[in-house]
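Structure, as structure tokens:
One protein chain is absent from this view; the other protein chains keep their places.
Right, subunit A next:
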């Protein structure tokens, strides 16, 4: 009884509660035993696209009711899986990584947030390797909004927050997304099909369920930040040398 719902979806008559009803009948699908879906490769694809396309990134969500606002990023759904348009993902990911690189180049504070217990350790290790900060634990209410009292006066808030999953353990939007918007902190977020991407500055539609996908994203962010910091150090050395050169010459 899934096919009629899917056809309805493809026709564009999308009622969320029908969708929910259809999906809830299926019960939790075993996410482990899903065949790898490879979309037809495009001729001028980059390395990153290759990597993303060859991974099982379109996997079923358990409590999956695709958010209305995520529809532009989805092709639709097939056999209870929401298929995300990876061309858009690549564009979004590229702009997000570019932004992160610029932020890291300026020496700002970046905070990695994820409330998925499966990947908490991975995210914390990534942050440690980059030299940035992580928060994969219970989010206390006033961490951003009440910071001077929680941490002490004169604390510096993060200048970028990267969400590896914008949902918390109860499948509601993470408080950090709203708080960052309140404190004018730009956010980069990995939004899955059941997330609300409206408050995220640089949403990256993609799957946040599989270990392989998460490891890929962590690796990408770590690489970007490390490269940006190395570049910064290089530029500072050059500046230092050129300043020395100027003084000695004059």
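Simple rule for what comes next: contacts are C-beta pairs under 8 Å (C-beta built on N, C-alpha and C of every residue); 3 or more make two chains touch, one makes a residue touch a chain; residues count from 1.
One rule holds for everything that comes next: contacts and distances are computed from a predicted model.
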item	value
Absent chain [UniProt protein name; select from "Small ribosomal subunit protein uS9m", "Proteasome subunit beta", "Sestrin-1" or "ER membrane protein complex subunit 8"]	"Small ribosomal subunit protein uS9m"
Options A:102, A:121 or A:233, residue touching the unrepresented chain	A:121
Contact with the hidden chain (one of A:98, A:140, A:198 or A:234)	A:140
Option from A:150, A:169, A:198 or A:234 whose C-beta touches the chain left out	A:150
Those residues of subunit A which, in the complete complex, touch the missing chain	107, 109, 111, 121, 124-125, 127-128, 131-135, 137, 140, 143, 149-156, 158
